[in-house]
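A single protein chain has been omitted from the complex, and every remaining protein chain is retained in its original position.
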Amino acid sequence: MTPWLQANNVGHHFGGLSAISGFNLELRPGELVGLIGPNGAGKTTVFNLITGVYRAAEGSIQFQGRELVGLTPWIISGLGIARTFQNIRIFKQLSVLDNVRIAYYQHARYSLAEALLHLGRYRREERRLTQSAMEILGLLHLEAYADEQADSLPYGLQRRLEIARALATGATLLLLDEPAAGMNPVEVGQLMEFIGWIRRQFNLTILLIEHQMRLVTGICERVLVLDFGVTIAEGRPDEIQNNAQVLEAYLGQAEDG
Amino acid sequence: MNRHWIIGLLLLAGAGLSWAIPRYELLNPYLQATLMYLGINIILATSLNLINGYLGEFSVGHAGFMAVGAYVSAILTVMLIPVGAAIWRFPLAILAGGGAAALTGLVVAIPAFRTRGDYLAIVTLAFAMIVKSALENINAIGGPRGLLGIEGLSTMPWIFAWTVLSVWVIRNFVYSNPGRGVLAIREDEVAAELMGVNTRWVKIRAFMIASFFAGVAGGLFTHLLQFISPRIFDITKTTDILVMVYLGGVGSIGGSIMGASLFTVLQECLRPLGVWRMVIMPLLLILLMLFRPRGIMGLRDFPWFRPSVECPQRPPEIHHS
Partner (left out) sequence: MAYLFQQILNALQLGSIYALIALGYTMVYGIMTMINFAHGDIFMVGAFLCFVAATVLGLPFIPALLLSMTGCALLGVVIERLAYKPLRNAPRVSAVITALGVGLVLEHLTLVFSPYPRHVPALWSSATWHVGGVTLSSLQALIIVLSVLLMVLLDWLVRRTMLGLAIRAISWDRTVAAIMGVPVDAVISLTFAIGAALGGAAGFLYALAYPVIDPYMGVIVGWKAFIAAVVGGIGNVRGAMLGGFILGAVEIMVAAFLPSTYRDLIAFALLFTLLILKPYGLLGQPRPQKV
(Lines give C-alpha, C1' and ligand atoms only; values in the text may rest on other atoms or scores of the structure.)
Protein backbone atom coordinates (compact mmCIF):
# COMPACT_ATOMS: atom_id res chain seq x y z
CA MET A 1 0.00 0.00 0.00
CA THR A 2 1.37 3.44 -0.85
CA PRO A 3 1.81 5.67 2.20
CA TRP A 4 -0.71 8.50 2.65
CA LEU A 5 1.93 10.83 3.98
CA GLN A 6 5.65 10.31 3.71
CA ALA A 7 8.33 12.58 5.18
CA ASN A 8 11.89 11.86 4.20
CA ASN A 9 14.87 13.25 6.04
CA VAL A 10 13.12 16.53 6.81
CA GLY A 11 15.16 19.25 8.49
CA HIS A 12 14.38 22.78 9.57
CA HIS A 13 16.07 25.40 11.66
CA PHE A 14 15.32 28.85 13.10
CA GLY A 15 18.35 31.07 12.78
CA GLY A 16 21.20 28.78 13.80
CA LEU A 17 18.96 26.65 15.99
CA SER A 18 18.05 23.27 14.58
CA ALA A 19 14.37 22.57 15.27
CA ILE A 20 14.01 19.31 13.38
CA SER A 21 16.58 17.15 11.68
CA GLY A 22 16.54 13.89 9.79
CA PHE A 23 12.83 13.46 10.42
CA ASN A 24 11.13 10.49 8.78
CA LEU A 25 7.48 9.62 8.95
CA GLU A 26 5.24 7.28 7.05
CA LEU A 27 1.50 7.23 7.54
CA ARG A 28 -0.53 4.48 5.95
CA PRO A 29 -4.11 5.23 4.95
CA GLY A 30 -6.43 5.11 7.94
CA GLU A 31 -3.69 4.96 10.51
CA LEU A 32 -3.80 6.82 13.82
CA VAL A 33 -0.31 7.79 14.89
CA GLY A 34 0.84 9.75 17.93
CA LEU A 35 3.69 12.20 18.06
CA ILE A 36 5.03 12.70 21.56
CA GLY A 37 8.04 14.24 23.22
CA PRO A 38 9.00 16.80 25.83
CA ASN A 39 8.19 20.49 25.39
CA GLY A 40 10.27 22.10 22.69
CA ALA A 41 11.02 18.78 21.01
CA GLY A 42 9.77 20.08 17.67
CA LYS A 43 6.37 18.43 17.48
CA THR A 44 4.41 21.50 16.43
CA THR A 45 7.21 22.34 14.00
CA VAL A 46 6.47 19.03 12.25
CA PHE A 47 2.84 20.13 11.86
CA ASN A 48 3.91 23.50 10.57
CA LEU A 49 6.19 21.87 8.02
CA ILE A 50 3.51 19.48 6.79
CA THR A 51 0.87 22.20 6.48
CA GLY A 52 3.21 24.64 4.77
CA VAL A 53 3.31 27.30 7.50
CA TYR A 54 7.08 26.80 7.38
CA ARG A 55 8.92 25.69 4.30
CA ALA A 56 11.16 22.73 5.09
CA ALA A 57 14.82 23.62 4.61
CA GLU A 58 15.77 20.02 3.83
CA GLY A 59 14.11 16.83 2.80
CA SER A 60 10.79 16.06 1.21
CA ILE A 61 7.23 15.64 2.41
CA GLN A 62 4.84 13.82 0.12
CA PHE A 63 1.10 13.54 0.42
CA GLN A 64 -0.46 10.85 -1.74
CA GLY A 65 2.71 10.97 -3.81
CA ARG A 66 2.63 14.72 -4.25
CA GLU A 67 5.47 16.89 -2.97
CA LEU A 68 4.29 19.41 -0.37
CA VAL A 69 7.50 21.32 0.28
CA GLY A 70 7.20 24.72 -1.39
CA LEU A 71 3.40 24.74 -1.56
CA THR A 72 1.42 27.41 0.30
CA PRO A 73 -0.81 26.41 3.23
CA TRP A 74 -4.02 27.05 1.33
CA ILE A 75 -2.98 24.76 -1.53
CA ILE A 76 -2.01 22.06 0.96
CA SER A 77 -5.37 22.50 2.65
CA GLY A 78 -7.04 22.01 -0.71
CA LEU A 79 -5.17 18.73 -1.18
CA GLY A 80 -6.85 17.36 1.93
CA ILE A 81 -4.77 18.13 5.00
CA ALA A 82 -6.35 19.97 7.92
CA ARG A 83 -5.21 20.68 11.42
CA THR A 84 -6.13 22.05 14.80
CA PHE A 85 -3.97 24.20 17.03
CA GLN A 86 -2.41 23.78 20.43
CA ASN A 87 -4.02 27.02 21.57
CA ILE A 88 -7.41 27.06 19.89
CA ARG A 89 -7.53 29.32 16.85
CA ILE A 90 -11.15 29.51 15.85
CA PHE A 91 -12.47 32.70 14.23
CA LYS A 92 -13.57 34.18 17.54
CA GLN A 93 -15.88 36.98 16.50
CA LEU A 94 -17.65 35.04 13.79
CA SER A 95 -20.62 32.77 14.28
CA VAL A 96 -20.11 29.06 14.79
CA LEU A 97 -21.78 28.48 11.43
CA ASP A 98 -19.45 30.89 9.66
CA ASN A 99 -16.45 29.21 11.21
CA VAL A 100 -17.45 26.01 9.47
CA ARG A 101 -18.53 27.70 6.24
CA ILE A 102 -15.10 29.29 5.87
CA ALA A 103 -13.68 25.79 5.72
CA TYR A 104 -15.75 25.32 2.54
CA TYR A 105 -13.93 28.22 0.97
CA GLN A 106 -12.52 26.17 -1.86
CA HIS A 107 -15.70 24.15 -2.32
CA ALA A 108 -17.97 27.01 -3.31
CA ARG A 109 -18.63 26.88 -7.02
CA TYR A 110 -19.54 30.42 -7.91
CA SER A 111 -17.57 33.31 -9.28
CA LEU A 112 -16.76 36.68 -7.79
CA ALA A 113 -19.22 38.35 -10.16
CA GLU A 114 -22.00 36.06 -8.94
CA ALA A 115 -20.98 36.87 -5.36
CA LEU A 116 -21.09 40.61 -5.97
CA LEU A 117 -24.48 40.55 -7.66
CA HIS A 118 -25.98 37.59 -5.78
CA LEU A 119 -26.94 36.08 -9.08
CA GLY A 120 -26.58 32.77 -10.85
CA ARG A 121 -25.25 29.94 -8.78
CA TYR A 122 -24.85 32.07 -5.64
CA ARG A 123 -28.17 31.21 -4.06
CA ARG A 124 -28.04 27.47 -4.74
CA GLU A 125 -24.41 27.13 -3.67
CA GLU A 126 -24.85 29.13 -0.48
CA ARG A 127 -27.80 26.95 0.43
CA ARG A 128 -25.76 23.83 -0.23
CA LEU A 129 -22.78 25.07 1.81
CA THR A 130 -24.96 26.16 4.68
CA GLN A 131 -26.71 22.81 4.67
CA SER A 132 -23.45 20.85 4.68
CA ALA A 133 -22.11 23.06 7.44
CA MET A 134 -25.23 22.45 9.50
CA GLU A 135 -24.87 18.72 8.92
CA ILE A 136 -21.32 18.70 10.21
CA LEU A 137 -22.35 20.83 13.17
CA GLY A 138 -25.18 18.40 13.76
CA LEU A 139 -22.89 15.39 13.68
CA LEU A 140 -20.67 17.04 16.29
CA HIS A 141 -23.66 18.16 18.40
CA LEU A 142 -22.96 21.82 17.78
CA GLU A 143 -25.98 22.74 15.67
CA ALA A 144 -27.74 24.41 18.57
CA TYR A 145 -24.93 26.97 18.70
CA ALA A 146 -24.86 27.75 14.96
CA ASP A 147 -25.76 31.42 15.44
CA GLU A 148 -23.65 31.99 18.55
CA GLN A 149 -20.44 33.92 18.38
CA ALA A 150 -17.66 31.32 18.44
CA ASP A 151 -15.78 32.65 21.46
CA SER A 152 -18.91 32.55 23.56
CA LEU A 153 -18.78 28.73 23.55
CA PRO A 154 -17.29 26.91 26.53
CA TYR A 155 -13.71 25.70 26.08
CA GLY A 156 -14.53 22.09 25.28
CA LEU A 157 -17.00 23.08 22.57
CA GLN A 158 -14.49 25.48 21.07
CA ARG A 159 -12.11 22.56 20.66
CA ARG A 160 -14.86 20.56 19.04
CA LEU A 161 -15.71 23.46 16.73
CA GLU A 162 -12.08 23.60 15.67
CA ILE A 163 -12.28 19.94 14.73
CA ALA A 164 -15.59 20.50 12.94
CA ARG A 165 -13.96 23.24 10.92
CA ALA A 166 -11.03 21.00 10.03
CA LEU A 167 -13.39 18.22 8.94
CA ALA A 168 -15.40 20.58 6.79
CA THR A 169 -12.41 21.26 4.57
CA GLY A 170 -12.91 17.71 3.33
CA ALA A 171 -9.56 16.63 4.70
CA THR A 172 -8.40 13.02 4.52
CA LEU A 173 -5.45 13.66 6.80
CA LEU A 174 -6.15 15.33 10.13
CA LEU A 175 -3.42 16.75 12.35
CA LEU A 176 -4.50 17.28 15.94
CA ASP A 177 -2.24 19.42 18.12
CA GLU A 178 -2.80 18.48 21.77
CA PRO A 179 -6.55 17.88 21.50
CA ALA A 180 -6.77 16.92 25.17
CA ALA A 181 -5.00 19.98 26.55
CA GLY A 182 -6.82 21.32 29.58
CA MET A 183 -9.27 18.44 29.80
CA ASN A 184 -10.10 16.41 32.91
CA PRO A 185 -9.93 12.58 32.90
CA VAL A 186 -13.62 12.17 32.13
CA GLU A 187 -13.39 14.54 29.18
CA VAL A 188 -10.25 12.79 27.94
CA GLY A 189 -12.16 9.53 27.91
CA GLN A 190 -14.94 11.12 25.85
CA LEU A 191 -12.38 12.67 23.53
CA MET A 192 -10.79 9.27 22.88
CA GLU A 193 -14.12 7.87 21.83
CA PHE A 194 -14.81 10.95 19.76
CA ILE A 195 -11.51 10.74 17.85
CA GLY A 196 -12.12 7.10 17.08
CA TRP A 197 -15.61 7.94 15.89
CA ILE A 198 -14.69 10.78 13.54
CA ARG A 199 -11.90 8.63 12.16
CA ARG A 200 -14.39 5.98 11.13
CA GLN A 201 -17.12 8.40 10.12
CA PHE A 202 -14.92 10.56 7.90
CA ASN A 203 -12.42 7.93 6.82
CA LEU A 204 -9.48 9.78 8.22
CA THR A 205 -5.79 9.25 8.68
CA ILE A 206 -4.81 11.00 11.90
CA LEU A 207 -1.55 12.26 13.31
CA LEU A 208 -1.82 13.69 16.79
CA ILE A 209 0.44 15.44 19.25
CA GLU A 210 -0.39 14.74 22.85
CA HIS A 211 1.05 14.86 26.32
CA GLN A 212 -1.64 12.83 28.00
CA MET A 213 -0.17 9.33 27.79
CA ARG A 214 -3.50 7.74 28.55
CA LEU A 215 -4.89 9.06 25.29
CA VAL A 216 -1.79 8.13 23.32
CA THR A 217 -1.61 4.56 24.60
CA GLY A 218 -5.36 4.24 24.44
CA ILE A 219 -6.01 5.03 20.80
CA CYS A 220 -2.74 5.36 18.83
CA GLU A 221 -1.61 2.41 16.80
CA ARG A 222 1.91 3.72 16.51
CA VAL A 223 3.89 6.35 18.36
CA LEU A 224 6.84 8.49 17.37
CA VAL A 225 8.95 10.09 20.07
CA LEU A 226 10.77 13.33 19.34
CA ASP A 227 13.46 14.89 21.47
CA PHE A 228 15.45 17.95 20.47
CA GLY A 229 14.20 17.64 16.90
CA VAL A 230 15.32 14.03 16.48
CA THR A 231 13.20 10.89 16.44
CA ILE A 232 14.47 8.82 19.36
CA ALA A 233 11.97 6.01 19.26
CA GLU A 234 9.16 4.61 17.19
CA GLY A 235 6.82 1.71 17.76
CA ARG A 236 3.64 0.44 19.38
CA PRO A 237 2.57 2.37 22.47
CA ASP A 238 3.47 -0.48 24.82
CA GLU A 239 6.95 -0.74 23.31
CA ILE A 240 7.48 2.98 23.69
CA GLN A 241 6.49 3.02 27.33
CA ASN A 242 9.37 0.74 28.25
CA ASN A 243 11.95 2.35 25.99
CA ALA A 244 14.94 3.52 28.03
CA GLN A 245 15.73 6.49 25.82
CA VAL A 246 12.17 7.74 26.01
CA LEU A 247 12.13 7.50 29.79
CA GLU A 248 15.38 9.41 29.90
CA ALA A 249 14.05 12.14 27.65
CA TYR A 250 11.04 12.67 29.88
CA LEU A 251 12.68 12.11 33.26
CA GLY A 252 15.71 14.15 32.29
CA GLN A 253 13.37 16.96 31.59
CA ALA A 254 11.64 16.42 34.89
CA GLU A 255 14.97 16.80 36.70
CA ASP A 256 15.69 20.09 34.97
CA GLY A 257 12.27 21.49 35.49
CA MET B 1 -37.97 37.73 10.29
CA ASN B 2 -38.31 38.38 6.61
CA ARG B 3 -38.55 42.12 6.36
CA HIS B 4 -37.01 42.38 2.94
CA TRP B 5 -40.13 43.91 1.45
CA ILE B 6 -39.62 46.91 3.75
CA ILE B 7 -36.29 47.60 2.11
CA GLY B 8 -37.93 47.39 -1.28
CA LEU B 9 -40.56 49.89 -0.19
CA LEU B 10 -37.95 52.25 1.25
CA LEU B 11 -35.86 52.07 -1.89
CA LEU B 12 -38.89 52.82 -4.05
CA ALA B 13 -39.77 55.79 -1.87
CA GLY B 14 -36.16 56.97 -1.99
CA ALA B 15 -36.04 56.72 -5.75
CA GLY B 16 -39.28 58.66 -6.04
CA LEU B 17 -38.05 61.35 -3.68
CA SER B 18 -34.69 61.64 -5.40
CA TRP B 19 -36.62 62.45 -8.56
CA ALA B 20 -39.27 64.64 -6.96
CA ILE B 21 -37.08 66.74 -4.65
CA PRO B 22 -35.11 68.53 -7.36
CA ARG B 23 -38.04 68.47 -9.78
CA TYR B 24 -40.47 70.28 -7.47
CA GLU B 25 -37.87 72.08 -5.31
CA LEU B 26 -39.11 70.33 -2.17
CA LEU B 27 -35.91 71.32 -0.37
CA ASN B 28 -33.75 74.37 -0.73
CA PRO B 29 -30.64 73.94 -2.93
CA TYR B 30 -28.36 73.88 0.08
CA LEU B 31 -30.15 70.94 1.67
CA GLN B 32 -30.28 69.21 -1.70
CA ALA B 33 -26.53 69.51 -2.03
CA THR B 34 -26.06 68.21 1.50
CA LEU B 35 -28.19 65.18 0.71
CA MET B 36 -26.15 64.47 -2.39
CA TYR B 37 -22.86 64.75 -0.51
CA LEU B 38 -24.35 62.38 2.04
CA GLY B 39 -24.84 59.77 -0.67
CA ILE B 40 -21.22 60.13 -1.75
CA ASN B 41 -20.05 59.91 1.85
CA ILE B 42 -22.01 56.71 2.31
CA ILE B 43 -20.22 55.15 -0.65
CA LEU B 44 -16.87 56.28 0.71
CA ALA B 45 -17.47 55.04 4.23
CA THR B 46 -18.92 51.69 3.18
CA SER B 47 -16.07 50.96 0.81
CA LEU B 48 -13.36 51.96 3.27
CA ASN B 49 -15.05 49.83 5.89
CA LEU B 50 -14.41 46.83 3.67
CA ILE B 51 -10.68 47.30 4.28
CA ASN B 52 -10.51 48.87 7.71
CA GLY B 53 -13.42 47.01 9.25
CA TYR B 54 -14.13 43.74 7.51
CA LEU B 55 -10.56 42.95 6.49
CA GLY B 56 -9.12 44.50 9.65
CA GLU B 57 -6.28 46.25 7.86
CA PHE B 58 -5.66 49.97 8.07
CA SER B 59 -5.73 51.98 4.86
CA VAL B 60 -5.28 55.74 4.81
CA GLY B 61 -5.21 56.07 1.05
CA HIS B 62 -8.91 56.28 0.28
CA ALA B 63 -8.75 59.91 -0.82
CA GLY B 64 -6.04 58.91 -3.29
CA PHE B 65 -8.30 56.37 -4.99
CA MET B 66 -11.13 58.87 -4.91
CA ALA B 67 -8.85 61.32 -6.70
CA VAL B 68 -8.03 58.79 -9.40
CA GLY B 69 -11.72 58.18 -10.04
CA ALA B 70 -12.53 61.88 -9.94
CA TYR B 71 -9.86 62.87 -12.44
CA VAL B 72 -10.43 59.98 -14.83
CA SER B 73 -14.19 60.52 -15.00
CA ALA B 74 -13.82 64.29 -15.28
CA ILE B 75 -11.29 63.99 -18.09
CA LEU B 76 -13.69 61.63 -19.86
CA THR B 77 -16.73 63.89 -19.69
CA VAL B 78 -14.82 67.10 -20.32
CA MET B 79 -12.50 65.98 -23.08
CA LEU B 80 -13.13 62.52 -24.43
CA ILE B 81 -16.68 61.20 -24.48
CA PRO B 82 -18.75 63.31 -26.90
CA VAL B 83 -21.91 64.86 -25.58
CA GLY B 84 -23.78 62.90 -28.23
CA ALA B 85 -23.29 59.72 -26.22
CA ALA B 86 -26.34 60.93 -24.29
CA ILE B 87 -27.46 58.98 -21.26
CA TRP B 88 -24.55 56.54 -21.43
CA ARG B 89 -21.98 59.24 -21.10
CA PHE B 90 -22.19 59.78 -17.37
CA PRO B 91 -22.46 56.19 -16.09
CA LEU B 92 -19.68 55.21 -18.47
CA ALA B 93 -17.43 57.93 -17.11
CA ILE B 94 -18.19 56.92 -13.52
CA LEU B 95 -17.55 53.25 -14.28
CA ALA B 96 -14.29 54.15 -15.96
CA GLY B 97 -13.29 56.22 -12.93
CA GLY B 98 -14.05 53.27 -10.68
CA GLY B 99 -12.17 50.92 -12.97
CA ALA B 100 -9.12 53.16 -13.02
CA ALA B 101 -9.20 53.38 -9.24
CA ALA B 102 -9.51 49.59 -8.98
CA LEU B 103 -6.50 49.09 -11.23
CA THR B 104 -4.54 51.57 -9.15
CA GLY B 105 -5.69 49.61 -6.13
CA LEU B 106 -4.23 46.47 -7.68
CA VAL B 107 -0.89 48.19 -8.21
CA VAL B 108 -0.83 49.32 -4.59
CA ALA B 109 -2.14 46.06 -3.17
CA ILE B 110 0.32 43.70 -4.81
CA PRO B 111 3.32 45.02 -2.91
CA ALA B 112 1.35 46.24 0.10
CA PHE B 113 0.05 42.86 1.20
CA ARG B 114 3.38 41.10 1.20
CA THR B 115 3.76 41.75 4.88
CA ARG B 116 1.31 42.31 7.66
CA GLY B 117 0.57 44.75 10.41
CA ASP B 118 0.80 48.44 9.80
CA TYR B 119 2.50 48.06 6.48
CA LEU B 120 -0.63 48.82 4.49
CA ALA B 121 -1.13 52.07 6.40
CA ILE B 122 2.35 53.18 5.48
CA VAL B 123 2.16 52.15 1.83
CA THR B 124 -1.26 53.73 1.31
CA LEU B 125 -0.07 56.89 3.03
CA ALA B 126 2.88 57.16 0.66
CA PHE B 127 0.54 56.33 -2.22
CA ALA B 128 -1.90 59.13 -1.34
CA MET B 129 0.97 61.60 -1.23
CA ILE B 130 2.23 60.41 -4.61
CA VAL B 131 -1.19 60.77 -6.24
CA LYS B 132 -1.58 64.29 -4.94
CA SER B 133 1.84 65.49 -5.99
CA ALA B 134 1.61 63.69 -9.32
CA LEU B 135 -1.67 65.48 -10.09
CA GLU B 136 -0.05 68.77 -9.14
CA ASN B 137 2.62 68.17 -11.74
CA ILE B 138 0.46 67.31 -14.74
CA ASN B 139 -0.32 70.59 -16.41
CA ALA B 140 -2.63 69.11 -19.02
CA ILE B 141 -5.22 68.54 -16.28
CA GLY B 142 -4.68 71.86 -14.57
CA GLY B 143 -1.78 71.04 -12.28
CA PRO B 144 -2.15 72.51 -8.80
CA ARG B 145 -4.93 74.86 -9.98
CA GLY B 146 -7.21 71.97 -10.81
CA LEU B 147 -9.76 71.28 -13.48
CA LEU B 148 -12.65 73.62 -14.22
CA GLY B 149 -15.62 73.44 -16.53
CA ILE B 150 -16.91 70.08 -15.37
CA GLU B 151 -20.61 69.65 -16.02
CA GLY B 152 -22.96 69.15 -13.09
CA LEU B 153 -23.97 65.67 -14.21
CA SER B 154 -24.34 64.27 -10.69
CA THR B 155 -28.05 64.76 -10.20
CA MET B 156 -29.95 63.47 -7.23
CA PRO B 157 -31.45 60.40 -8.95
CA TRP B 158 -28.01 59.41 -10.25
CA ILE B 159 -26.40 59.75 -6.86
CA PHE B 160 -29.23 57.85 -5.23
CA ALA B 161 -28.87 55.04 -7.76
CA TRP B 162 -25.10 54.80 -7.38
CA THR B 163 -25.30 54.89 -3.59
CA VAL B 164 -27.82 52.07 -3.49
CA LEU B 165 -25.86 50.06 -6.03
CA SER B 166 -22.57 50.51 -4.17
CA VAL B 167 -23.97 49.59 -0.79
CA TRP B 168 -25.82 46.63 -2.29
CA VAL B 169 -22.75 45.24 -4.05
CA ILE B 170 -20.50 45.65 -1.01
CA ARG B 171 -23.13 44.02 1.18
CA ASN B 172 -23.40 41.16 -1.31
CA PHE B 173 -19.66 40.71 -1.24
CA VAL B 174 -19.48 40.65 2.52
CA TYR B 175 -22.19 38.00 2.70
CA SER B 176 -20.66 35.61 0.21
CA ASN B 177 -17.97 32.99 0.10
CA PRO B 178 -15.21 35.41 -0.99
CA GLY B 179 -16.42 37.82 1.68
CA ARG B 180 -16.18 35.19 4.39
CA GLY B 181 -12.56 34.75 3.36
CA VAL B 182 -12.08 38.43 4.17
CA LEU B 183 -13.65 38.00 7.61
CA ALA B 184 -11.54 34.94 8.32
CA ILE B 185 -8.38 36.90 7.57
CA ARG B 186 -9.39 39.58 10.03
CA GLU B 187 -9.97 37.00 12.72
CA ASP B 188 -6.86 34.89 12.20
CA GLU B 189 -4.84 35.07 9.04
CA VAL B 190 -2.80 31.93 9.65
CA ALA B 191 -5.85 29.85 10.48
CA ALA B 192 -7.64 31.25 7.42
CA GLU B 193 -4.81 30.22 5.14
CA LEU B 194 -4.77 26.76 6.72
CA MET B 195 -8.50 26.43 6.01
CA GLY B 196 -7.79 26.92 2.34
CA VAL B 197 -8.22 30.67 1.96
CA ASN B 198 -5.78 32.14 -0.53
CA THR B 199 -5.21 35.07 1.80
CA ARG B 200 -3.05 37.25 -0.40
CA TRP B 201 -5.45 37.12 -3.34
CA VAL B 202 -8.48 37.63 -1.10
CA LYS B 203 -6.90 40.76 0.33
CA ILE B 204 -5.93 42.12 -3.06
CA ARG B 205 -9.44 41.52 -4.38
CA ALA B 206 -11.11 43.20 -1.41
CA PHE B 207 -8.77 46.12 -1.80
CA MET B 208 -9.61 46.45 -5.48
CA ILE B 209 -13.34 46.43 -4.76
CA ALA B 210 -12.94 49.12 -2.11
CA SER B 211 -10.80 51.19 -4.48
CA PHE B 212 -13.37 50.80 -7.23
CA PHE B 213 -16.09 52.35 -5.12
CA ALA B 214 -13.78 55.08 -3.88
CA GLY B 215 -13.27 55.89 -7.56
CA VAL B 216 -17.03 55.87 -8.19
CA ALA B 217 -17.52 58.25 -5.27
CA GLY B 218 -14.76 60.45 -6.65
CA GLY B 219 -16.48 60.60 -10.04
CA LEU B 220 -19.82 61.54 -8.51
CA PHE B 221 -18.13 64.07 -6.27
CA THR B 222 -16.36 65.90 -9.06
CA HIS B 223 -19.49 66.11 -11.20
CA LEU B 224 -21.34 67.55 -8.24
CA LEU B 225 -18.75 70.11 -7.22
CA GLN B 226 -18.00 70.83 -10.90
CA PHE B 227 -14.41 71.49 -10.01
CA ILE B 228 -11.48 69.45 -8.82
CA SER B 229 -8.00 70.20 -7.62
CA PRO B 230 -5.38 67.95 -6.07
CA ARG B 231 -5.77 69.77 -2.78
CA ILE B 232 -9.31 68.45 -2.30
CA PHE B 233 -7.94 64.93 -2.00
CA ASP B 234 -5.37 65.45 0.71
CA ILE B 235 -5.06 63.67 4.01
CA THR B 236 -7.89 65.67 5.56
CA LYS B 237 -10.31 64.01 3.16
CA THR B 238 -9.09 60.56 4.17
CA THR B 239 -9.38 61.55 7.82
CA ASP B 240 -13.01 62.55 7.26
CA ILE B 241 -13.78 59.14 5.78
CA LEU B 242 -11.97 57.40 8.62
CA VAL B 243 -14.06 59.37 11.10
CA MET B 244 -17.26 58.24 9.37
CA VAL B 245 -16.18 54.59 9.41
CA TYR B 246 -15.11 54.51 13.04
CA LEU B 247 -18.00 56.66 14.19
CA GLY B 248 -20.56 54.33 12.63
CA GLY B 249 -18.70 51.18 13.47
CA VAL B 250 -16.15 48.87 11.91
CA GLY B 251 -17.29 45.78 10.10
CA SER B 252 -20.85 47.01 9.69
CA ILE B 253 -22.56 48.32 6.59
CA GLY B 254 -25.44 49.79 8.54
CA GLY B 255 -22.79 51.39 10.70
CA SER B 256 -21.12 52.99 7.71
CA ILE B 257 -24.38 54.47 6.53
CA MET B 258 -25.05 55.72 10.02
CA GLY B 259 -21.52 57.08 10.40
CA ALA B 260 -21.66 58.94 7.10
CA SER B 261 -25.07 60.39 7.99
CA LEU B 262 -24.08 61.45 11.48
CA PHE B 263 -20.88 62.97 10.18
CA THR B 264 -22.66 64.93 7.47
CA VAL B 265 -25.44 66.11 9.77
CA LEU B 266 -23.09 67.03 12.63
CA GLN B 267 -20.88 68.94 10.27
CA GLU B 268 -23.83 71.00 9.09
CA CYS B 269 -25.28 71.51 12.58
CA LEU B 270 -21.98 72.62 14.05
CA ARG B 271 -21.26 74.98 11.18
CA PRO B 272 -22.28 78.10 13.18
CA LEU B 273 -19.48 77.34 15.63
CA GLY B 274 -16.88 78.16 12.99
CA VAL B 275 -13.39 76.90 13.72
CA TRP B 276 -14.53 75.34 16.99
CA ARG B 277 -16.49 72.82 14.93
CA MET B 278 -13.20 71.44 13.70
CA VAL B 279 -12.08 71.04 17.30
CA ILE B 280 -15.30 69.40 18.46
CA MET B 281 -15.55 66.83 15.66
CA PRO B 282 -12.23 65.11 16.38
CA LEU B 283 -12.87 65.45 20.10
CA LEU B 284 -16.08 63.48 19.61
CA LEU B 285 -14.10 60.86 17.75
CA ILE B 286 -11.61 60.56 20.60
CA LEU B 287 -14.39 60.19 23.16
CA LEU B 288 -16.03 57.58 21.00
CA MET B 289 -12.80 55.60 20.74
CA LEU B 290 -12.35 55.78 24.51
CA PHE B 291 -15.83 54.64 25.38
CA ARG B 292 -16.90 52.63 22.36
CA PRO B 293 -13.75 51.69 20.43
CA ARG B 294 -15.55 49.79 17.69
CA GLY B 295 -17.94 52.59 16.89
CA ILE B 296 -21.69 52.68 17.30
CA MET B 297 -22.51 49.49 15.39
CA GLY B 298 -19.11 47.73 15.66
CA LEU B 299 -19.15 44.29 13.99
CA ARG B 300 -22.95 44.08 14.06
CA ASP B 301 -25.48 44.73 11.38
CA PHE B 302 -29.22 45.03 11.13
CA PRO B 303 -30.74 41.60 10.58
CA TRP B 304 -32.63 42.78 7.53
CA PHE B 305 -29.33 43.61 5.92
CA ARG B 306 -28.40 39.97 5.68
CA PRO B 307 -29.44 38.03 2.61
CA SER B 308 -32.07 35.43 3.44
CA VAL B 309 -30.06 32.45 2.14
CA GLU B 310 -27.41 33.31 4.70
CA CYS B 311 -29.61 32.24 7.56
CA PRO B 312 -29.44 28.54 8.32
CA GLN B 313 -32.49 26.39 7.90
CA ARG B 314 -31.93 23.57 10.31
CA PRO B 315 -32.35 20.22 8.61
CA PRO B 316 -34.65 18.30 10.94
CA GLU B 317 -33.64 14.87 9.66
CA ILE B 318 -30.20 14.83 11.28
CA HIS B 319 -29.43 11.80 13.41
CA HIS B 320 -26.86 11.82 16.13
CA SER B 321 -24.36 9.05 16.56
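The chains carry the letters A and B, assigned in the order they are written, with residues numbered from 1 in each.
The working rule: a residue touches a chain if its C-beta (ideal position, glycine included) is under 8 Å from a C-beta of that chain, and two chains touch if they have at least 3 such contacts.
Quick caveat, the model's predicted, so the values are computed rather than measured.
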The one of B:Gly14, B:Pro91, B:Pro144 or B:Pro307 in touch with the missing chain is B:Pro144
Among B:His4, B:Arg23 or B:Arg114, choose the residue that contacts the chain missing from this document, as touch is defined above.
-> B:Arg114
Among B:Leu44, B:Leu147, B:Ile232 or B:Met281, choose the residue that contacts the chain missing from this document, as touch is defined above.
-> B:Met281
Please give every residue of subunit B in contact with the chain that is not shown.
-> 52, 58, 111, 114-115, 117-119, 121-123, 125-127, 129-130, 132-134, 136-137, 143-144, 190, 235, 239, 242-243, 246, 250, 275-276, 278-279, 281-283, 285-286, 289-290, 293-294
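Assume only the chains that are shown with their structure count from here on.
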Separation of subunit A from subunit B, taking each centre as the mean of its C-alpha atoms, in whole Å = 40
Hey, which residues of subunit A end up touching subunit B in the complex?
-> 51, 53, 72-74, 77-78, 82-83, 85, 89-94, 97-98, 101-106, 108, 110, 112, 115-118, 122-123, 125-127, 129-131, 133-135, 138-139, 141, 143, 146-147, 165, 169, 197, 201
Touching subunit A in the complex, subunit B uses residues 169, 172-173, 176-181, 183-184, 187-188, 190-199, 205, 209, 299, 307, 309-310, 312-315, 318, 320-321
